[in-house]
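Here is the structure we will look at, set down as structure tokens.
One protein chain omitted, others in place.
All chains are identified by letter, namely A and B, in their written order; residue positions are counted from 1 within each chain.
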Amino acid sequence: MTEVERPVEPLAQRLLRWGVAIVILGPMLWSVLGLEISLTRLARAPGLTWTIVSAMFPPDLEDWRKSFDAVLDSIYIAWVGTIIGAVGSFVLAFPAARNLAPKPVSAVARFILSSIRAFPELLLAILFIPVVGLGPFAGVLAIGLHSIGTLGKLSSEVIESSDRGAVEALDASGAGWLSTTRWAVIPAVMPEIVAYWLYRFEINIRASAVLGLIGAGGIGDRLVNLLRFRDFPAAGTVLGLTIVTVLLVDTLSARVRRRIITGRWRRQGRGPVATQPVPVG
Amino acid sequence: MSTSAAAASARPTKPRPSPWRWVIVAAVVAFTWFAAEQTRFSIPELIENFTRANDLAKEFWPPAWEVARGLVDPFLETIQIAVIGTIVGCGLAIPLSFLAAYPTAPGTAVRVISRFSMNILRTMPDLFWAILFATAVGFGPFAGAVALSIFALAIMAKLFSETVDAIETGPLEAVRATGASRFQAVRRAVWPQVRPNFVAYAFYIFELLIRASVVLGLVGAGGVGTSLNRWRQFFQYDRVMVLVLITLVIVLTLEAVGALVRKRLS
Partner (left out) sequence: MIELRDLSVVYPGGVVGLDSVDLTIPDGQFVVVVGLSGAGKSTLLRAINGLVPATSGSVKVDGEEVVGAHERQLRDIRSRIGMIFQTFNLVTRTSVLNNVLCGRLSQVPTWRSTLGLWPTKDKDIAFDALTRVGIVEKAYVRASDLSGGQQQRVAIARALAQKPTLMLADEPVASLDPPTSHQVMRYLQRINRELEITTLVNLHFLDLAKEYAERIIGLREGKLVFDGAGDDVDDDVFRDIYGRSLTADDILETPTL
């Protein structure tokens, strides 16, 4: 019987697997050593965390009003910030779309969006405070600006991946650029873009909660002060309120997004709400 | 055929647009107005402040480059925190996602509990985790790393479990039918399908974590944020500017590298 030669796994594939392992373990090792994370610290962490967390129960509902107002503030800041983000990103998304705008225009627009996006909202808020003073206004501007960046990028990607057929048809009929965009592109991309606005609102609620840390409104600095004075039950209230509020907003927003994209309110089957903030593949 | 009365009457009547549309628009506008008031949002004030630009510019510009050297180590620390957060968080997210996803969950109870925990974990902002852990295990980058790990875990678990929800169950059923264990089936029939998504999410989360890591120091969780906090409290905005510019360069570079890698992989 003739021997069948078995193919050997190609070198490139083996190297790839080793490469991936190195890429993951290398930086991990470097980081762990760099931060001087010892096993003992690691082992003691869960215990310490549990001590604190258990001290938060039962939460102190005495001063809940103050915390509640602060949470409301966070909602207002996140809302206005998201509106600013929606409007601003809508304007910038079209010049940034490589299939709609000439190359130099889209390159500039994309660069602007990338630069805005590079900064965490907190950093932007720090920069806005000397301009408009302490208080929620700085927070709104910070969240608004950052949202323009992220929403701008996501919206432009939606536009870039939209079906070109109707655009070709309107081009062939002699319609101008504005008319073609308004009638062939916008109806096709609006549901996804609006869904992204809602998704951004969910994220902005979290961002605005944190802004209080630098005095830009929201519940963040209340939390820090309570923990500093080791008032754990009250801190528990703050955390609890945050969790409940965000959960509510998340669930509501998810329902509305589902309705916008699929036309129905309830989940049919097991699919996700079709809004992925990440470009995949 | 010209427009005769007979032809015109063959046209269908225009359906009445639902009133809901206007109710929603009105509600949105009203709430925005209200929220703007509450947050003291004012465009005139904004314009007025921006025309003070010249005085302001002196506070920010030129950047105090002399502090750049002292920022190298903190920035490295910042990056290290983000690396650990990404790897640990995404790594832990894998089992959680599989437990929470419809095709791979070992039973409804486990699935519901996993989903619920995932949603709860997701509600907390990154800095809240940082504050919490800084209080528990002490200030410093260790707290930051743990905080960002949990943060990354929450985000990745949600994204990844949704991806697993949407897979083709055919290969999975086929492998289970051969008597393979649940773990083996997932590893061989599900993982290859979802691996590209996982990698894409991991890159996205890393970029997210770098940004979060920059401001961790504001609550004492390590990284350049510690310097940032000190400078902003003393209104040393020209130094803040240095930090801002370096952050910009790092994030943009990472983005460009990420895009290149993604292009190469597909």
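One rule holds for everything that comes next: a contact is a pair of C-beta atoms (placed from the backbone, for glycine too) under 8 Å apart; a residue touches a chain by one contact, two chains touch by 3 or more.
Predicted model only: the values in this text are computed from it and were never measured.
Among A:N99, A:S161, A:S179 or A:T251, only A:S179 touches the chain that is left out of the view. Contact between chain B and the unshown chain involves residues 1-3, 7-8, 10-12, 14-15.
Touching the omitted chain from chain A are residues 165-166, 168-176, 178-180, 182-184, 187-188, 190-191.
As a working rule, only the chains that are shown with their structure count from here on.
Between chain A and chain B the centroid-to-centroid distance comes to 4 Å (mean Cα coordinates, whole Å). Interface residues of chain B, counted against chain A in their complex, comprise 31-32, 34-36, 38-42, 45-46, 49-50, 52, 56, 59-60, 76-77, 79-81, 83-84, 87, 102-103, 119-120, 122-128, 131-133, 135-137, 141-142, 145-146, 159, 162-163, 165-166, 196-197, 200-201, 204, 211-212, 214-215, 218-219, 222, 228, 232, 235, 237, 240, 244, 247-248, 251-252, 255, 262, 266.
Considering their complex, residues 24, 27-28, 30-32, 34-35, 37, 41, 44-45, 48-49, 51-53, 72-73, 75-77, 79-80, 83, 114-115, 117-120, 122-123, 126-127, 129-132, 135-137, 139-141, 206-207, 209-210, 213-214, 217, 220, 223-224, 227, 239, 242-243, 246-247, 250, 270-272, 276-281 of chain A touch chain B.
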